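Sending over a structure as structure tokens; questions will come in a sec.
Note that one protein chain is taken out, while the other chains of the complex remain in position.
And then subunit A:
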Amino acid sequence: MTAFLILLRRELALAWGKGGGPLLALAFYAGVVTLLPMAAGRAPEKLAAVAPGIAWLALALSALLSLERLFERDFEDGALDLLSLGPASLEAVAVAKCLAQWLASGAPLALAAPIAALALGAPAKIIPLLMICGLFGGLAFAFLGGLGASLALGSRRGGLLVAVIVLPLYVPPVIFGAGALDALAGGLPWTGGLFLMLAYCLAAVGLSPLAMAAACRNALD
């Protein structure tokens, strides 16, 4: 457990260090949320109708930022050798990395999402659900993103490859989350969508570390 915490601390320091961290992700999020309504047109009522969906989709896109570096930097400079020879299993290493990714960018984004949604004209009653969806959906985004990052290890143009691998995996949480938000905004039953999204998040957190460890071993071999 202590080894896990040591690694988590280092991953957070790296994520918050130069050229990354929550600020960059937040700036990107703000950019996407500002651009989408410009493309969607000027009618405020039309915008308010799609606001929850936009806020939620922008979260998924922002989660793609800095994914490429999650394993690639350690792989390139040899630190992944050290990590795989350490006291914690590669599965635990993968969990620490994804958790740090979530803490450093996913969670701050989820907390910022309500501001964007309100600015776009979404009803205030969806705010708590948007934060819950953002936090847990962000967890799924981080772990699935880690999966994509580990599978792309060692390939050129890794960043693009990560996005291509990961975006299809982001489809279910985006559908479930946006469905729940839409239903709540429209006064319909919304718990079904939320529970489906939580289940998907749980599956991502539980299963993807096994796949990430296998992909890392394969890349090192």
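Just so it is clear, contacts are C-beta pairs under 8 Å (C-beta built on N, C-alpha and C of every residue); 3 or more make two chains touch, one makes a residue touch a chain; residues count from 1.
In this text, contacts and distances are computed from a predicted model.
One chain of this complex is missing from the view, so tell me which of "Thiosulfate reductase electron transfer subunit PhsB", "Cytochrome C biogenesis protein CcmA", "Cobalt ABC transporter permease" or "CRP-like cAMP-binding protein" is its UniProt name.
Going by its UniProt entry, the chain not pictured is "Cytochrome C biogenesis protein CcmA".
One chain isn't shown here. Among A:Ala79, A:Leu111 or A:Ala214, which residue touches it?
Once the missing chain is taken into account, the touching residue is A:Ala79.
Check the options A:Gly31, A:Pro87 or A:Pro168 and report the residue that touches the missing chain.
Here the residue in touch with the unshown chain is A:Pro87.
Which positions on subunit A touch the chain that was left off?
Touching the missing chain: residues 3, 6-7, 10, 13-14, 17-19, 73-74, 76-87, 220-221.
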